[in-house]
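Yeah, one chain of the complex is gone here, protein chain that is, but the others are all in their spots.
Coming up: subunit A.
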Amino acid sequence: MPGPAGDGGAASAGRDDAHKGADVPRDADAVLDAEFFLRWMDALARAVDREAARLTELDAAIGDADHGANMRRGFAAVTAALGKDAPDTPGAVLMLTGRRLISTVGGASGPLYGTLLRRAGKALGDEAAVSRAQLAEALRAGTAAVARLGGAKAGDKTMLDALEPAAAALEESFAAARQAAEDGAAATVPMLARKGRASYLGERSIGHRDPGAASSALLIGTLEETAR
């Protein structure tokens, strides 16, 4: 619609620009940019480093006592890779992180977290910024890929018990996702392990928190911290 020429030119041009700007993003809530994802991965690497002893202790009870050391090695490599050549989209940050984890972890958590983050990164595509809803959708896709890779499902006492409810709750808020991940990890304590080394223990796996669910709670917990 042609506006009245010469009527308050500067002000109306300003309004037009603002209007145009608001129309451009595909999603008005797409505020999570590459910088946000880099801060998230940095917070996660620091949390893994801080909690490595606890993760290994959990793994010593029902696994092979290497989860903390493996995750620490993997995230040290992630920090080095992201620091050297920081990707400029959210998807690329997750793809590179997953790639380094697959290459460097050495335990099952490498391919599992690698698949989670690479699948999620792929789902985010090459958008410069994404919304919380898009991230929730991407984490759901990543979690489904982990379930396929490991042949596990919710209730098997695995990382899925923290990730599945967290990805669903992320639709609502970051805080809800964190709570869901923590509740999910706690819920693995009374479960009987049906996957991985812990499953050889049968009934003796009951009463211990799953180490993978515990590290998944760190992944979602640091996401919520980064979003504060």
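Rule of thumb we're sticking to: a residue touches a chain if its C-beta (ideal position, glycine included) is under 8 Å from a C-beta of that chain, and two chains touch if they have at least 3 such contacts; residues count from 1.
Criterion: contacts and distances are computed from a predicted model.
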Among "Phenylacetate-CoA oxygenase subunit PaaA", "Molybdenum transport system permease", "Extracellular solute-binding protein" or "PTS fructose transporter subunit IIA", the UniProt name of the subunit that does not appear here: "PTS fructose transporter subunit IIA"
Contact partner of the left-out chain, one of A:149, A:176 or A:206: A:149
Listed residues A:68, A:87, A:165 or A:196, member touching the removed chain: A:196
Residue in contact with the excluded chain [from A:115, A:158, A:188 or A:215]: A:115
Interface with the unshown chain - residue positions in subunit A: 64, 66, 70, 102-112, 114-115, 118, 149-150, 196-197
